Every structure is written in C-alpha cells, then in structure tokens.
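Have a look at this one.
All protein chains of the complex are present and in place, except for one that has been dropped.
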Amino acid sequence: MQERVKKEPEREFRVIGTRPLRPDGADKVTGRAKFGADFKMAGQLVGKVLRSPHAHARIKSIDVSKAAALPGVKAIVTRDDFKDQGSEFVPAGEMLVNYRDVVRTVMAREKALFEGHPVAAVAATSESVAREALKLIKVDYEVLPHVMDPVDAMRPDAPLLHDDMITAGVTPAPTKPSNVAKRVEFALGDVEKGFKDADVIIEREFNTKPVHQGYIEPHACVASVSEDGSAEVWVTTQGHWIVRAHCARLLGWDISKIRVTASEIGGGFGGKTVVYLEPLALALSKKSRKAVKMVMSREEVFRASGPTSGANVWVKIGAKKNGKIVAGEAILKYQAGAFQGSPVQPGCMSAFAPYDLEHVKVVGYDVVTNRPKVAAYRAPGAPISEYAVESVVDELSERLGIDPIELRLKNAAKEGTKAAYGPKFGPIGLIEGLKAAQDSPHWKAPLGKNQGRGIAAGFWFNIGGETTVSLQLNEDGTLSLMAGTPDIGGLRASLCMMAAEELGVDLGKIRPIIADTSSLGYNFLTGGSRSTFSSGMATVEAARAIIKEACVRASKLWEIPIDAVTWEDGKVKPAGDNAGKHQPMDLGDIAKIAGKTGGPIIGYSAITAHGAAPSFGVHIADAEIDPETGKATITRYTVIQDAGRAIHPSYVEGQYQGGAAQGIGWALNEEYIYGDDGKLQNPGFLDYRIPVASDLPMIDTIIVEVPNPRHPYGVRGIGETPIVPPMAAVAAAVKRATGVRFFELPMSPPKVLKGIKDAKANGGAKATA
Amino acid sequence: MAKHHVATTVNGDAVEFLCETEQTLLDCLREELDLTGAKEGCSSGDCGACSVMIDNRLVCSCLVLGVEANGKSIETIEGMADGEELHPLQRKFLEHAALQCGICTPGFLVASKALLAKNPNPSETEVRYWLAGNLCRCTGYDKIVRAVMDAATEMRGA
Amino acid sequence: MAHVVLIGNLRQYTGGVTELDINAASVRQLFARLSEQFPELKPHLEEGLAVAIDGQIYQDALLQPISEGSEVHVLPQIAGG
Partner (left out) sequence: MRYEAPDTIEAAAKLLAAESGDARVLAGGTDLLVQMRSEILTPALVVDIKKIAEMRQVKEEAGGVRVGAAVTGAELKEHPRLSKVWPGVVEAANLIGSTQIQGRATMGGNLCNGSPAADSVPALIAVGAVAAIVGPNGRRELKVEDIMLAPRKLALTKGEIVASFLLPARPPKSSDAYLRFIPRTEMDIAVVGCGVSLSLDGSGTCTAARVGLGAVAARPLLVDAAAKALIGTKVDEAALAKLEAAARAACKPIDDKRGTIEFRIDVAGVLARRTALIALERARKA
C-alpha cells in the first residue's frame, strides 16, 4: 500500500509528484552502468593491502625487502610514505576531521589499533603476484592487550589506545589520559525539578552492537598519477570533492592537481563518506608511474571499513498520570572505534527530539575501542539513542495504560516547540504522522496468535551545505545538467524533474550527469539527506537563471525593454499588447539565436544551501514470535514519514522501505561478533545477517507532506529518518507478542528464547536479555 | 604454469579466453571478456550480484572456476535485452523503481528471469524465496517483488 | 539586540554563561562579539559551530543577517550519512 497525506491543497505541478522513469535507468538494468570496480585503465596494476592480524599491537618494524624483490611487484607503500599530520580539527566538508587520525586510519603508524588496520600496500602486475607479495612483507608486532566495548574501555584499568588522549569537554581537564575522547552535554530546564513533579519514573539501560551499512558494492578505485604530478581518481564515493580534499592533504599535493570522478555508487548509507584506498592507490601510482586499481574484498569491507557505533545507553523518563512527560534524562556511551569521532553528539541532540519537554539532560561519551573507526551510517547516532528513548516511552504507555500513539500525541513536538537540542521547530509533520498512523488500516488490523504490534517515532535534522549545479542550454534546445552530489538512489531523476517543472520542457530533453571535481564547482557530499534538497535548490536557481537570460535575449531581439517580456508556460512572450506583436519563443527558439545574441546560455548556481528542515517518521511493526525457538518474523510493517514534498514519490517510498529494512536487520539479527582474541568472526554476508527477500513482508508507506517553506518545492531530506524508528517499533512488537521486554540489540533467537524461559521461570518477570 | 584455454558461448556468441586455475568465471567475465554487468559483492555466494546462467542453470559466477566454463553456454545480464527492446523484467524494474543504487540489479534480473522460465505464475512467497540469494540493501525488496510479479503477469499475457 | 543561547558544552568556555543579549547584525558580527567576550570560545566558533536564528539552523553562514530581537542558538554542526 502506498498513500500520501497532504497538509496543504495540492499546488498544480506538471512534473513534480509524478513517477517518470529515471534517466540513468536503462544502463542499470542492462549491466552497462559503470560502478567502482567496473573501471579499467590501460596497463593498470593491482593494489592490495596488508592488514594487521592483531586488535592492538605496537609495530616495531616493517621489512618489505623480500616483497620488493618479487618479480611483478612495482611499488610498496607503508607508514613511511605518508608524512605525519598534526592533531588539528579542520572542517573538511563532512564535520570536523583530525588529519592526525585520518592518516593513521589509512595506514597504521606507531600501532595497529584494530584487526584489519592497514600496515602496508603493494602494487603488482597481477592479483596473484600482489597476494604473494603481501605474504613476503615481515611486520614485527608487539601485541598489546585490547578492549572492545565502551563500558570496558571507560574503566580506569582499561588498555589505553592513545596515551595522549585527554577527555575534552570536562572541566577541570583530567590529568591522566583515557579512552574517553570527549564528554558532551545538552540540557534544557532542570531535570531534577522535573522528576520531582513526576507521578511515574521509568529508568532503563540498553545495549546495542555495532552494525555495518552493508552496501553491496565494496570500496573500489583506480588512480593514475602522471609524470607531471597531475592525478586522476575514479572512485565509488558519496563525495568526490571530499576524496579530493583528503587525498590532497594526506599526500601534500595541490587540490588542483587531483581530478576525481565519481563512478556509479553501489550503496553507501554514510559508509562511503571517508577515504580508505584512494590515498594508497595514488601513492602506489606515483611510485610505480602506472595506474593502480584497488578493490576491497567483502571481508576487508567488514574488518576495516566503518560500521556505526555499538553503545550503552541509560534513559530515565518521568511523567504525570495523564501521560504528560515532565522530564527526560539520558547517558550515552558510544564506541568510536580506533579513533575519536563517534556520532554521540547527534545521538544526544536527537534522543528526545520528537517530544515537547521542559526539562531534558543528555550526556554523551565518545569512547575509543580496538575496532575499525566508525563511519556515518544513516542518521548517525540517532537510531541508538532514539531506540532507547522510544522503548522507555513505550513502557511508559503500558505503565500508564495510555495508547502509545495517544501518549506520543500528548507530548509530540510541533511548530514552535523548543527542540530538546535548543532552537524552536518550524513547520514539522510529527503530529500529522501520528494521526496518519492512527487512521491507517494497519493500526486497526487484528493480530494473530503469538503476534504483537509496536509503534515508534523517529527524527533526523537534515542538512544543506555547499552545492554547485550547472545547466547548459544546448544548440537544439535540449539541456545538459551537471550536478556534483553522487546519485545513490534516484537523484538525477528528481533534479531533472525540478528543472523540467521550472523550464516547461519535457523531461526527456534534459540529460543529467554527476560531474567530476575539475568540471564543476565544489560540492559537499551526498549525506545528511541533503542531495535532493541542496542540489534541487541549486538546480531550480540554475533553471531560473536560464529563464532570465532567455528573456534578456528576447528583449534584445525584439528591441523592447526587458520588463516588456515575460516567461509563461515555457515560452518568452511580450508582456502585453503594448509590447508589440512578437512570436513567443520557447527554449528551442532561444537556443537557435543564442550564439548571435551574446553567446551560449548557461544557468549556474553555486550556493551554500540553507533552510533544510527536519523529517519525522512513525513506524508500525507487527512481529510474530515462535515461542519454542524465540525466532521473530515481521509479518506487517508500515512507514509513515513527512517528506515535505515528494518530488518522485517512488524513490521517496524506496527510501522509507529501505531504511525500515535496515532497521529491522539491526533489531533482529545484525551484529559484529568478535572473539576474545579481538578478531571479527563474521566478516561476510553468511554470518553478518542482513535481511533477505524472504525475511520481509511488503513494507507499506504513507508519505506525509508538510512542505518545507525554505525550499522552492517544499523538499525536506528523507533518506535518514527511516532507519531511526524500526528498532524500538520492533522491540515494542516483540514485547507485546511475548510479554517480555528486551533491552539489548539484536533480539536474536537465542536471546529471545532465553528471555521467554527466564520470564516463565520467575513468573513473568521482565527479562533483561 | 600455463594458462587454460577456454572456449565457450556467452550470450550466444562463441568466445575464447585464457585463465589461471584460480580465476573464477566472474573474474573471467569481468577481466578477460570485459563483461562487467555481473558484480562481485562477496565472492562467497552469499549476495547473488554475480548471478549468471550456465547451460540454463542459475549460478553464482564467483563460485565457478573459469576453466569449468569450457564448452558451456553462458548467459549474462548483457544478453538479456533483445536489441533495443528491453526484456519485460528490465522494463518493470524501471517502472516500479525497483532499483536505487542498482548494483544488485543485474543479479536480480538474471535470477528473476530464471524463476519466470521455471514458474510463470509465482506467488509472492515463491518470488521471495527464489530471490533470497540476491541481497539488496537499498529497497527492502518491496518494489523488486512487485516488479517481478508484474512482469510475470505481462509475460503470461494475462 | 539578539538573544543568544549557547548550547551543549559551550558553557565550559564562557565560565558557565549560557544565555546573553548581544548587539549583532550578522553571524560574523555575533561570532566576533562572542570571541571578544569569551576568548576560549573563539577556536570553536572558527571551526564547526552552527547557529539557529529564530529556529532556522544555519551552517557555514557568516553573512547571514540577524534581525533585531531574534533568538539565536549557537550549537554544534550536524553532518549525516
């Protein structure tokens, strides 16, 4: 079922809101589309990475002499090939980056800090020679004790990853180093006072495991550095300008020397916003003076690319008997992996965002552990903290005997609500979403034996950022659109639709591409649910620039003042009869005269997009539990979310459904499993269990449309919010199906069965599995 | 040691290539024949992105040695469309927006075609179980399943 | 005058001050005034802080005007996946 619920009467659109075929579609269904590993350069070498077998070890020495002597080996790089970077936080598109850590993530220096940490890279004439060479590299390790989980890592006696790490955000500053990189705190009002007024207080502790984005396409790139130092990189990434910035910094090259082309990208979800292979490939190419291709194996993707944090979360919520929440408090301990930078800050800021609260306090800790450095994953940080808060809200609704939707409606944030992270919300669609859930056939449907139904809300900020779009009017009146935010799931379709709507031309007349870093101005990456919002805004500006210029050319040709011409239904016309009789001209006519009236016509927009608006979602999940095995099956699922306005509803629905599926995996089966030796035991899709087609039901969607007043077409970001509610919604469904509440993810069969048995044993007492 | 000489048929065309014993059929299609439609998502048979047909049998080409292809008939995504005419499955995948990033799409299409050849009128459950070996991380499978069932209806002329 | 609220950890650099009124017509001016008043806050203002002017969040927007009587929150930047 796909539905749409509109706040305002539908504006009349010709293209927006329809469901045309995507412009990049044909190549993707015929196998012609070129993804990261599909690109080939003449004479290219194969690059491979030697990785640490230890979770934590001092690297005493690296001897590459035997490998270098192997016929077919053309270049080897180690820590010695990358100059060290000082500890300094610099804005590099994606939040703040400390290049001291980036250079160490790409190639270990003093220590290997996680199993899979790169220690050397080889370029050779063939895969088999490269593999052979890796075996010949001798690394002398001094193995050190490791620590894997945030709570352990915070203990005073825990093994130290960085002996100079002094916790930031604590006054007075600690004198001793620890694994706690940062303490953050967000507070509104006075929680102590709030809790005093509460009739009911619920306090719970939750634990979640790291989960991987699970994109099906492994990281891959080809790099080629010519003798004059100019470099080409072909790579699968969410942000090729970010790849350029990082590579230039790590290699000490001018940005202008590096041209990065984004291939088609086979999924990212935040995981392709950082560099792993690219600087290595460039360094190997420079040394070997040949093109170097590097592709990660699936095992490398799991061992060495960033999942999102596992965490320990404590939540306390107080409410009146009537359901009004009077105070909320939480402590978040997020593991960052080997280097600081977990998403604990957005986790703190979003934890209570769906609610209108007077008194809130959230404290977060960014904790390093001997795991791969985390990378962004869809609404980074929010799914973990909101899972915990929503689970307590669900328990509150049971305790107070108030319907979970009613309880949320009583406390829901709306326009003007002071968000728990400070500022007031503009127009938002949470209440509309909750009401749509209440009215949905799913919410009213009867349940079968061993089935339970859960509901949860979710929030994400969404962002804008630096964006450039170029729209060229071709000689025949067709248009070429160049955008710079990689298209992960239908962006090119949405951009063309917005341009066609503005220009009154057929969609088929516009051919979009994702331009390389030398052909277009700077673009921040595809992330933060910004691409349709920001590149859309720039596309509209570029289209309007073309219209403006078209009017100028017509006025010149007709020899009438510019204000005597007007643009209507895709044509330039005389504004009125007094402007004289002139044949209206469409873009085709304008294109013909462009050269003779001043030259080519190009609409260009280079902006920092502002006005991004948050998107709230509400998910309903039905789970059926096999009481004898503890296995949960999701039997029905509905996603309700505010899109602002859906440009191409099919791809909005796709984001809702895909986020829900990832969340269901997170809730039920996905987890990193490490042995006591600090080695990952499930680095593959066999035992890292993402949902398969037969695990899921159809996922119904209801698109709520409360337009964002700051976007020409009312667009909000929508990509990230869908992964926020599922864990709590599924947990609530499991609770209602079994009578047992679980406080740990994933709710895998052994845990659920044990919970059910323990509950029976202690006469229905709550399990704390 | 010397490479193996392999003579096979790919999408109806006779082709020959040389490969090392270690090379999988997927490696050979992508590197020796430049047919990059089949993707490597895991190289362990868990994701289905490398799905191809060998003698009308659906397999993961990452779990077949290139040398095993000798004398066999192989069909890949590159051979699915009939000239300019997309296969109904390809069309339905586009109409239903059954792809987001598109990396898994060739594997899903090859596997779905094999399903409809065997079972022209599959139930939703049959589609889901047949395609359980093809991972998609973007779509939640909903639109893929709808596209396959819609294509089946069209192909049955119903 | 704009009413300025400092969110999260920022109070550590302001000797505990979280709310104050400042005369500033733009984000640049606001940051300049804040830096004069709280030198410890300066580096953080230079790298990666966002503002919300009457609820609307701005990142990298030094030239954004601030109108008389606006409520301005200074908060960490948001990125995303």
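For clarity, chains are labelled A, B and C in written order, and residue numbers in each chain start from 1.
Just so it is clear, a contact is a pair of C-beta atoms (placed from the backbone, for glycine too) under 8 Å apart; a residue touches a chain by one contact, two chains touch by 3 or more.
Please read these numbers as outputs of a predicted model, since none were measured by experiment.
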Displayed chains contacted by the hidden chain, counting the whole assembly: A, B
Residues from chain A at the interface with the omitted partner, ascending: 131, 299, 628-631, 633, 668-669, 673, 681-682, 685-687, 689, 691-692, 694-695, 748-750, 753-754, 757
Missing-partner contacts on chain B, residue numbers: 1, 4, 20-22, 24, 43-46, 48, 51, 54, 57-60, 62-65, 67-68, 111, 114-115, 129-134
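The rule we apply is simple: only the chains that are shown with their structure count from here on.
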By number of C-beta contact pairs, the top two chains: A-B
Chain A and chain B: spacing of chain centres that average the CA atoms, whole Å: 29
Shared interface positions of chain A, touching two or more other chains: 213, 268-269
Interface hub residues of chain B, defined as touching at least two other chains: none
Chain B-facing residues of chain A, complex: 19, 21-22, 24-26, 28-35, 37-38, 40, 128, 213-218, 264-269, 295, 297-298, 488-490, 648, 650-651, 653-655, 657-662, 684-686, 690-694, 696, 698-699
Residues of chain A touching chain C in the complex: 89-91, 94-96, 169, 171, 183-186, 213, 268-271, 273, 345-346, 348-349, 376-380, 421-426, 460-466, 527-530, 608, 610-612, 710, 717, 719-720
Residue ranges of chain B touching chain A (in the complex, touch as defined): 20, 22, 30, 34-44, 46-47, 49, 76-78, 80-81, 86, 90, 93-97, 99-106, 109, 124-125, 127-129, 131-146
